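As you look at this complex, bear in mind that one protein chain is not there, while each of the others sits in place.
All chains are identified by letter, namely A and B, in their written order; residue positions are counted from 1 within each chain.
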Amino acid sequence: MGKDNQILVEITSKEYEHGWAVDVDTDSAPIGLNEDTIRFISKRKNEPEWLLEWRLGAFRTWSKMTEPKWANVSHPPIHYQNIIYYSAPKQRVTPKSLEEIDPEMLKTFERLGISLTEQKRLTGVAVDAVFDSVSVATTFKDKLGELGIVFCSFSDAVKEHPDLIKKYLGSVVPVNDNYFAALNAAVFSDGSFCYIPKGVRCPMELSTYFRINAANTGQFERTLIVADEGSYVSYLEGCTAPMRDENQLHAAVVEIYAMKDAEVKYSTVQNWYPGNKEGVGGIYNFVTKRGLCAGDHSKISWTQVETGSAITWKYPSCILKGDYSTGEFYSVAVTNNHQQADTGSKMIHIGKNTRSRIVSKGISAGKSQNSYRGQVQILKRATHSRNSSQCDSLLMGDTCGAHTFPYIDVENSSSRVEHEATTSKIGEDQIFYCLQRGIDEEAAVALIVNGYAKEVLNQLPMEFAVEAQKLLALTLEGSVG
Amino acid sequence: MNTATDKKNLLDEFYSTFNASGHQTNPAQRQAMEWLMTKGLPHLKSEEYRFTPIVRTLEKVFDPSPGAIIHKNVPDADLSLIPRMPCNVIAFINGVFSRTQSIILDDGLHINSSDSTLANEDDDPFALLNHAFTSESIHISTNEGIAIKHPVAIVYYFDTTTFAFSNPRWSCTVGRHSSLTLLEYEINAGAGKHFNNKQTDILVAEFGQLEYTVIQNGLLNTVQINNTRVHLASSAHTACFTFSFDGQLVRNNLTLILDGEKIDAHLYGLYMVTKNTLVDNHTVVDHRKPNSFSNQLYKGVMDGNSRGVFNGKIYVRSNAQKTNAFQSNRNILLGDNTTVNTKPQLEIWADDVKCSHGCTTGQLDEEALFYLQSRGIGKDMAKGMLLTAFATETVASMKHTVIKNFLESIISTRLQSSN
Partner (left out) sequence: MLDITNLKARIENKQILNGVNLRVNAGEVHAIMGPNGSGKSTLASVLSGREEFEVTDGSVDFMGKDLLEMSPEDRAREGIFMAFQYPVEIPGVSTINFMKTALNKIREHRGLPAMDAVAFLKVMKEKMKLVEIDQSLLNRSLNEGFSGGEKKRNEIFQMAMLEPKLAILDETDSGLDIDALRIVANGVNKLRRKDNAIIVVTHYQRLLEHIIPDFVHVLYQGKIVKSGTKDLALELEAKGYDWIKNELAIA
């Protein structure tokens, strides 16, 4: 109960908080994209031949694809040849300990509230910090290692656990899945890898923190989580970027593989730079996130709080292949000024007695457009399956738009699907009631919006929930009155 | 006649049929045909036809050379669907309007025919097709301030033994402060196939009232496309009912444009189908001005290998404040090979509105079933009762009691025979 209040007190800044950039010496790929770029990236990362081939295959696939146009967003054409696909902080050697990491970079993460140094670490959260294209540090590695948990940068995983990577890379999001996934497969630079062995319950939250720093750079990270039989892990993801006038592309892929009885909870607080009030700059966030409930009784739960990015294109999904498997999607998406979000979820029911739940809360303000796009598909053999979806939209003003595009396809007669959507606004009566109790309008809006989004925010781990509530309030500042 | 191998693609088939017809000399029709050729026919990747293989189905049904169709005189009684209900009649015999078969009973009701108006380049491909093949548009209108006593029955009478390609077009204006009941249906006297590609534009003027019921009970080898647009002026009241019982493929595009304030618009639909029937309802409710109300209720009862598609769009434009717009789609799947594809879609640009949509797909409520059984009602009967209750909700608010009773009896008969 205390956390809302604390947040309201803390809200003082009006602008995007994380909009600064730091000078860190970088090692970058030449601008543009061709097979040489991919060889460059692969070589820089000392990758094995099979991975280079995999990337080149992806590049060839991508070259034949066209950018999808179906999302309810508009933007000037993206010039894929004007992007730098690899940018790494210059580090002569791989840091063996934190002392060897560029102090400028350590400070960057400190400023973001993420301490990589031992004594200041958040207890109970292990962090993998990704700066531009590479992972710079992973904390608590040893402690997790004792349980057999692998939590490291993707590059390290390729070297240290090639069999796992070979087996699961692309197993949930195949190379040719979509345009941005193919692009990612070709040029991904780093990311996090996590493996939870059979029967292990990960004792702490695992977290990846992404930071785009360099200009003209795209960020293409890849996360792979493999949860073996009966294991459990809760995973958090955060992200920020400097304020820049040009748009930057972020095309990430997250794959989750859950075996029998495994449970994975994946939470995101997405706070990429959204562009300024006139809609200049900001991140294009085109992300493919998908989980495969491969085993019976497995469960994957996505929670996302989307406040940043100029454009968000993102549909965390669950493929419910195992019988009795469960998929969940909880989302709050806030758009203000000129932001555009087209986000939602897909639940594909393949196994029998599978369950899914979708809760989406959209909040639109300013001149923004906020779309929910989702699909619930119950295949013929997925008998006795259930889905319930709730999609609510809150509009603030008549210059923004709220859209819902749910696709519901049911192919057997023993399953049951329920979908509900509503649209509302913040009542003047609600605001006045708060005012009469001494709560000013900005705080009242924050309070009401947080109440509206509560069902989703409740899904987040405590540390993230606080951050998320602050963000909601910040994003909507100045949108009332 | 045609084997699968030498079959041309459907669009070319339309084109050559057009060029061989008398329509090709009419510039407006020629223009519509050219636009269609540029635009092409929808395929399964077209967003609006994702689940409806309309071209594939038409390729099987369409016959470019069906032989001459005889326009014979039909006894009046053969044109009626509901016995002993006097109606004004607008008759299309094998797709062609027949003035002699049409009947006007009421004063203040007018039927005119006019030559083809120009289609719109961005019309639906099937609207363009209709324009290409039909020059004549029938216009139904009422005086102002009059309640037309008898329903106007729009009858599509088919007696072909081979194939009929039918492109009827009519429009209707309900005058200010007037009220009208429209009833539209098919009569199939022959066992031939047909493709009935209908185009309708309705205007309900200020304070006008319209109750419009469509009953789709075609044969299993027929394809129907209904493009219907209804424009509503301020304080107009309208209720549109669409009942789909049979046919191979039925596609209904029903668009309501609420271009005034204080409009009251209701859309009801029931698709109760078996076998291989595919029914696809696409509705658009477009709120363009403030203070109006719309409500949609579409229900499906699916059996056999049937498929039901529902796509309901609600638009609330930025100046349509204080709009109330609701939509509900409920489906019961009885057969294991049935499929329902639903896409309710809300697009809202105004903040002071109340909008919601809900949809469910599933089975009869087990609790309710058990409740009835525990009162001594057998399971099949209990099921029948619950299904009837479920389905007849779509006619509950119909004002014309004769049509309403007729529909209720069709619904219960069909539900009994399916058990």
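Heads up, the rule we're going with is that contacts are C-beta pairs under 8 Å (C-beta built on N, C-alpha and C of every residue); 3 or more make two chains touch, one makes a residue touch a chain.
Keep in mind the model is a prediction, meaning the values are calculated, not measured.
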| item | value |
| --- | --- |
| Touch partners, limited to displayed chains, of the chain removed from view | A |
| Given A:K260, A:K380 or A:K454, the one touching the chain that is not displayed | A:K454 |
| From A:V173, A:V200, A:A421 or A:A443, residue that would touch the chain that is not displayed | A:A443 |
| Contact set of chain A toward the excluded chain (per top definition) | 1-2, 4-5, 8-9, 427, 429-430, 432-441, 443, 447-448, 450-455 |
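Methods note: only the chains that are shown with their structure count from here on.
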| item | value |
| --- | --- |
| Distance between the centres, which are taken as Cα means, of chain B and chain A, whole angstrom | 44 |
| Interface residues, chain B side, partner chain A - complex | 47, 302, 318-319, 321, 331, 333-363 |
| Sites on chain A touched by chain B in the complex | 70, 380, 393, 395-425 |
